[in-house]
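Missing here: one protein chain of the complex. Every other protein chain is in place.
Moving on, here comes chain A:
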Amino acid sequence: MADEVILLDFWPSMFGMRTRIALEEKNVKFDYREQDLWNKSPILLEMNPVHKKIPVLIHNGKPVCESLIQVEYIDEVWPSKNPLLPSDPYQRAQAKFWGDFIDKKVYASARLIWGAKGEEQEAGKKEFIEILKTLESELGDKIYFGGETFGYVDIALIGFYSWFEAYDKFGNFSIEAECPKLIAWAKRCVERESVAKSLPDSNKIVEFVPVLKKHIGIE
């Protein structure tokens, strides 16, 4: 019986991008279904009744929610191609720690860059750069966060890169000037087919930000 894989997603979502990348890395065919977050579909509400959020991965009719949980699930269901998590328990724990760090910190500070003004925005920019510098320091001189192979932590972070041009523009600063090594890492990741296929054009995100602000009711 062939696997049926559906992904309920929203094209600018850096969280949805994680799941897209993981599925592409494993060469899994999936049905991508664009969602309207301001008019949520019955299937979204049925498959993620607790949070009503995307992405939702539906595998043979059963939903898996939360992007990093989906990435791990995909790695466990399709283990033979391109392992996304290391096999060593200590290294796995480190990978999950950084995935958790990215989840807890990056989005919240980034939101202030495009969503806030004045002092609040400046504070967001400062915190965002500090967080990126912590990640840059963790990356060190490695090719990817996991070392030689592209994996979980790279997947957790790379989606945000599609938003960097927007952050630069709306924050009136240059992320590359502050974190050149991280930008170099991002450019390496984007060379991978799975990532190139899964990230939207940065200029589309730049165009999207004012639309998003209008939707959530901020100037």
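Just so it is clear, a residue touches a chain if its C-beta (ideal position, glycine included) is under 8 Å from a C-beta of that chain, and two chains touch if they have at least 3 such contacts; residues count from 1.
The working rule: contacts and distances are computed from a predicted model.
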{"item": "Protein name (UniProt record) of the chain left out of view, among \"Sodium/hydrogen exchanger\", \"glutathione transferase\", \"Protein YIPF\" or \"Beta-adaptin-like protein\"", "value": "\"glutathione transferase\""}
{"item": "Contact residue for the chain not shown (choose from A:L7, A:A22, A:V64 or A:I129)", "value": "A:V64"}
{"item": "Sole residue of A:R33, A:R92, A:K133 or A:R188 that reaches the chain not shown, by the stated touch rule", "value": "A:R92"}
{"item": "Residue touching the undisplayed chain, where the options are A:Y73, A:F173 or A:F208", "value": "A:Y73"}
{"item": "Sites on chain A contacted by the missing partner chain, in the whole complex", "value": "50, 59, 62, 64-66, 69-70, 72-73, 76-77, 89-90, 92-93, 96-97, 100-101, 134"}
